[in-house]
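Read through the structure below, which is laid out as structure tokens, and then see the notes.
With one protein chain held back, the other chains of the complex are shown just where they sit.
For subunit A:
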């Protein structure tokens, strides 16, 4: 055996061809990875994390080009190999785990057959041995009834189980290098916790080296031995996990850490203002499904933020839809400013609709791609206030300035804006209606941490300057602590705990809240 490190990337530069000349995606990045080690690659979207992850597997997305440096696996330059050798190397010794497991599995085939496919093709294992190995992996990954798990189809297992099945698929060839590309980003916290544990266990058991790509520092800190911070394709900081977290050298790393730490809760004053929104005994169901909400009661004081927190499927978004009228409940009432609101949207007055606005999770889907920012904002002004001409134009400028955007952006289409800018346009659209209450349905979970932080700051300033109330739906406890005054924890359609943030999120806990809080990765519970 030679002593070359498992993966050795030297001075790698990658550029993308574009209409306006080549763009440098990766600029002079070097890293090494030994067997049994996990290196975390961290950075915001566009930092080049995935590009490096793919390069480690000898793959470049179409349109990309290596302009310098090399990628060595056991001392062999993988970029210089013939396509055939490279594919053999990849199949037998390298593996990749992607963000979305649903996209990685063919819905028409059983999980077991898909998990062993690569092992049959590249390791020349016979089918029964490969199946045995898959069963062992299922057991190691703590999947339910590992002996029969492979018989199921992808739609018959949960998201977290499917993610673990994808890890099993990657591990089945017994690879020496595994690239994890945001494998838990699409999962909620409790599921993420299980998957992270599983990842750590299998890496430790197999002795493989791994690159772990994520934008979430707290997640990376839980699995990685070393961390490499990337920004705009350059390495910003590299060091042992503990060292990077405790004594960061670079300002950018510090900023990322601050966002991840954001602990201190808001002023605990509450109950002093009258209730703006109160929800009494709501029970709701969709037409073709079971009951989603069971007897939910909540109240939100004026100019305050009530966070509704829970994992996916807990009914928190459904609650938002009951409040804004999209889903008339089967029982219970929603009162707003002391009046009972009509259950269904059609029966609510224009004024009621105006005063309750909604901001969605994905600004991409919430903005019509064929309308300019200006025409998106103009409609509520004309619709609710009958504004015309110059006054409308002045108001649009004012709104864009309020959300800290350049008024010149009014002429742009959503596709020409960044994720954070788009979400600000959504906020401006809500503000255009001059609401009292804004329902925020996970408004920051599709954004990078620093951008998300900016959006939360903006929402807080708007609350202070205009006395807005927020019903803030989220699965992120750190956001709740930093942003909300009151919190309601939901589990399986019931409110299991509520109160001020300070009280509700400190011990003693009920079972579920305790579990939810323990599952949240923080920089303090790094092992």
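Simple rule for what comes next: a residue touches a chain if its C-beta (ideal position, glycine included) is under 8 Å from a C-beta of that chain, and two chains touch if they have at least 3 such contacts; residues count from 1.
Everything below uses one rule, namely that contacts and distances are computed from a predicted model.
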| item | value |
| --- | --- |
| Complex member absent from the view - protein name from UniProt, among "Cell division protein FtsQ", "[NiFe] hydrogenase maturation protein HypD", "Tetratricopeptide repeat protein" or "Peptide/nickel transport system permease protein" | "Peptide/nickel transport system permease protein" |
| Residue in contact with the excluded chain [from A:72, A:222, A:429 or A:485] | A:429 |
| Among A:290, A:338 or A:369, the residue in touch with the chain that has been omitted | A:369 |
| Absent-chain contact - pick from A:360, A:481 or A:497 | A:360 |
| Omitted-chain contact residue, chosen from A:163, A:324, A:474 or A:500 | A:324 |
| Subunit A residues that touch the omitted chain in the full complex | 19, 324-326, 345, 348, 350, 353, 357-358, 360, 362, 365-371, 379-380, 383-384, 415, 429, 433 |
